[in-house]
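Worksheet: the structure to be examined is printed underneath.
Shown here: the complex without one of its protein chains, the others still in place.
Note that the chains take the letters A, B and C in the order they are written out, and that residue 1 is the start of every chain.
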Amino acid sequence: MNTFGRNFAVTTFGESHGPAVGAVIDGCPAQLALSTADIQPLLDRRRPGASPLASVRNETDSVEILSGVFEGMTTGAPIALLVRNQDMHSGDYEAIKEKFRPGHADFTYQEKYGIRDYRGGGRSSGRETVGRVAAGAVALKYLSSFGIAISGQIVSVHGKTTMLEIEQEILAAKNTGDSVGGIVKIVATGCPVGLGDPVFGKLDAAIAGAMMGIGSVKGVEIGDGFVVAGRFGSENNDQMTKTGFASNHAGGILGGISSGQNIVVCIAVKPTPSIAKTQTTRDIRGNVVEINVSGRHDPCIVPRILPVAEAMLALVLVDAVLEQKKYR
Amino acid sequence: MNTFGRNFAVTTFGESHGPAVGAVIDGCPAQLALSTADIQPLLDRRRPGASPLASVRNETDSVEILSGVFEGMTTGAPIALLVRNQDMHSGDYEAIKEKFRPGHADFTYQEKYGIRDYRGGGRSSGRETVGRVAAGAVALKYLSSFGIAISGQIVSVHGKTTMLEIEQEILAAKNTGDSVGGIVKIVATGCPVGLGDPVFGKLDAAIAGAMMGIGSVKGVEIGDGFVVAGRFGSENNDQMTKTGFASNHAGGILGGISSGQNIVVCIAVKPTPSIAKTQTTRDIRGNVVEINVSGRHDPCIVPRILPVAEAMLALVLVDAVLEQKKYR
Amino acid sequence: MNTFGRNFAVTTFGESHGPAVGAVIDGCPAQLALSTADIQPLLDRRRPGASPLASVRNETDSVEILSGVFEGMTTGAPIALLVRNQDMHSGDYEAIKEKFRPGHADFTYQEKYGIRDYRGGGRSSGRETVGRVAAGAVALKYLSSFGIAISGQIVSVHGKTTMLEIEQEILAAKNTGDSVGGIVKIVATGCPVGLGDPVFGKLDAAIAGAMMGIGSVKGVEIGDGFVVAGRFGSENNDQMTKTGFASNHAGGILGGISSGQNIVVCIAVKPTPSIAKTQTTRDIRGNVVEINVSGRHDPCIVPRILPVAEAMLALVLVDAVLEQKKYR
Partner (left out) sequence: MNTFGRNFAVTTFGESHGPAVGAVIDGCPAQLALSTADIQPLLDRRRPGASPLASVRNETDSVEILSGVFEGMTTGAPIALLVRNQDMHSGDYEAIKEKFRPGHADFTYQEKYGIRDYRGGGRSSGRETVGRVAAGAVALKYLSSFGIAISGQIVSVHGKTTMLEIEQEILAAKNTGDSVGGIVKIVATGCPVGLGDPVFGKLDAAIAGAMMGIGSVKGVEIGDGFVVAGRFGSENNDQMTKTGFASNHAGGILGGISSGQNIVVCIAVKPTPSIAKTQTTRDIRGNVVEINVSGRHDPCIVPRILPVAEAMLALVLVDAVLEQKKYR
């Protein structure tokens, strides 16, 4: 349940305030040139402490490759990637160790496991995504050799759509001890026809699962998404041309299999649940209590979710590319 | 890739115009009372030929239990469920055997496999969902013993929201040789706290994958879905009360784990791609050609997708219930 | 747990005295010419009723292909294979429905599931191997296109090594209401170098699991097997030559990966546990009772295990061949 993918299988580990976070990649093909220089830039993009809009937790997030690379090339052996945690203020969490933060996994983890690492959310922290992004960087490197590229962009934050408005909106929320959500779009270009497998291995199903599995995501659309519910078939079908399609309402996937067009995904990101405003909740003894979540939280997770969503799409695609090679 | 679930693993088989469709369930607990009477009613709900709004293909869809049940009880052995196809008019498809129907999987299957059963869409046909619904019926029976129930409803079709308007809209589309899409909501009640597994086995991720893997689905929302992108955290967090939560914006899932509230899922269904109106497409030799899709197609798949979506949610939940038992 | 293989995934179903047995193959590549004529001869080899040395149960074991084949070619869709049971004498088992046959799975199934299809062993019957052999036939067809072939032979039965002695030994055991075991060798020729994956996907590990998973098998050897325990390294290492190896003590596998030599496997088969001689056992109420197992049992399963063991080796190899294609 901490492993993603069946061919390029990524197992992540680590808690927000434990010694380290990381990932093990099993199934990366041999003979791929790989060094930390391929991974570090993507970790830097998701890193906190880099912007006034983000958490001030200060992590260098330096990645170490523990295995699977020999003389600068992958060998086919598992690639273990390690990032030590450094700037942990676990003391920040003493005040809430017995309270369930609304909108967080505190309550469900406690109920499920009967124990919970309350420091910074433990395993449910966004810090877990360090492993995803590191592994995604390796996937992106491999995909680039097939001409596949992935890029994400912010569509809107709290209804605002220009970068200036968005920054102001985030800072305004921060200043009132609140948070805001938004929408992100991820596009993959260069995908060949044929990725994905009927009927339970559909590419769009895999993408939807991958995206909804990112913390804070509450909705996923492929192509035109919910808009198609209001269309006629004659409007929505992408008619074919001599070399491709006349439109891409489908978002690059037909019958669960890539069509060769751009793969287009949108995700809805909820406002960060950790807010300074006073909320009502329960404690582990069942009492209703008030809570103010201090700590170093992002007032909006949307900008930092971009590299994570890109990484997840990369992991889905690399898995599909390898799967498809079996049948060639 | 034709198997869904890791504990209650369902493998479906069969093509639209082949001899039969069906499913094998591996992992159904022993000592569950089971007969075809538990399955047939759900198959009847998804059956074509039952309404002027649906395809006139006339299938009785009688299910046979081939294994795994002894003296009316499951034994723990695989349960094979078989439905023979009967009312096949394969001749209908001669006209389009060499043309790719826009919005269909024809093109991607042909490119992926180099061969394609063009009769009624073959494996990509909605007829494949017979196996899902049959297996889902067994899942629902098992879930009911835990007090878990699932029901779906149509939210809208082509923007209309009352049943009368919806029926008129579907008939109007049918009469013009067109089709319409819509939105469906599925709700599970009675779920215990604790279903789902971090970080890649999240319940919402599994649901999203299951729903997006249904043909024609282009969007999935958990709880309030895309609306959360426009909210403040202080609005969106579900505050806790003495016995539960003050609201359910989250749709019953926190950190990927069920919270004990109702699980709420919405899906966007595209208009049926098979339409009688003239469209432009390509044939298998690369020529641009016109196409009119005759055959017996649903002008709107929304009503018939309901039992399929319920079945898929049942399969996700039964898998999570069994998974959770490991850690008790 | 009723599915074997991760690429060419075979799910078997069915009980000895239920309506049918069969298998669903998921992952067979498209464009393989396939008909029942490719499968029936192997089913005929494992069929009972064909020899005075075997059970007199009379089954035609006619296989029907329900899906996945179109105009004589596989399409990439799941291939469902069905064999109806015909000659069931379930009445034979009334006498033992409440007694655990020594050496059988009766006791463990009853304890595990709390219910048990006692007719002919239900799911634990050798009849389940119909599905394995049918699927194995498809695997063999695919492997043959790579030049890979598999054949098995009887090494010994109850210590006898010539066919004449073996037949006499089996008949003698039958006449005294007893049974005998033996040893079988399976060899695969034509395997390329490189099949199998370190460290838990080793080819020899997969073969050992596949073989030990056949009912009645109690030992598995690769290459020289237990003999190597008494050797010096200088005797046991297969030294390399210009084009291959000077010997094949390793049985064609080095470090879990095929070396290009013949793959050689031996298995130990226990004497059939169903014997007419009086034995002591327990009944489902906990009483110690005597038991004589009547019914139509093989006095020696060794001859009929050959096609099953060949099928299992084929399933391991086809899976490895497909896996290996991912990294080419």
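Assume a residue touches a chain if its C-beta (ideal position, glycine included) is under 8 Å from a C-beta of that chain, and two chains touch if they have at least 3 such contacts.
Keep in mind the model is a prediction, meaning the values are calculated, not measured.
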item: Touch partners, limited to displayed chains, of the chain removed from view; value: A, B, C
item: Candidates A:P48, A:G122, A:G181 or A:G194 - the one touching the absent chain; value: A:G122
item: Full-complex contact with the absent chain, from A:A30, A:V56, A:M163 or A:A246; value: A:A30
item: Options C:S16, C:Q40, C:N85 or C:T272, residue touching the unrepresented chain; value: C:T272
item: Selected from C:H17, C:H104 or C:R304 as touching the chain missing from the view; value: C:H104
item: Touching residues on chain C - with respect to the absent chain; value: 1-4, 12, 100, 102-105, 107-109, 111-113, 123-124, 128, 156-159, 173, 178-183, 193-194, 197-202, 204-213, 215, 218-242, 246, 250-251, 254-260, 268-275, 277, 279-282, 286, 288, 323-324, 327
item: Where the missing chain touches chain A, by residue; value: 1-3, 9, 11-15, 18-22, 24, 26-27, 30-31, 64-68, 70, 73-80, 82, 109, 112-117, 122-123
item: Interface with the unshown chain - residue positions in chain B; value: 6-7, 27, 29-30, 76-77, 198, 322-323, 325-328
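We take it that only the chains that are shown with their structure count from here on.
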item: Chain A and chain B, separation of their C-alpha mean positions in angstrom; value: 26
item: Whole-Å gap between the CA centroids of chain A and chain C; value: 45
item: Shared interface positions of chain A, touching two or more other chains; value: 198, 323, 327
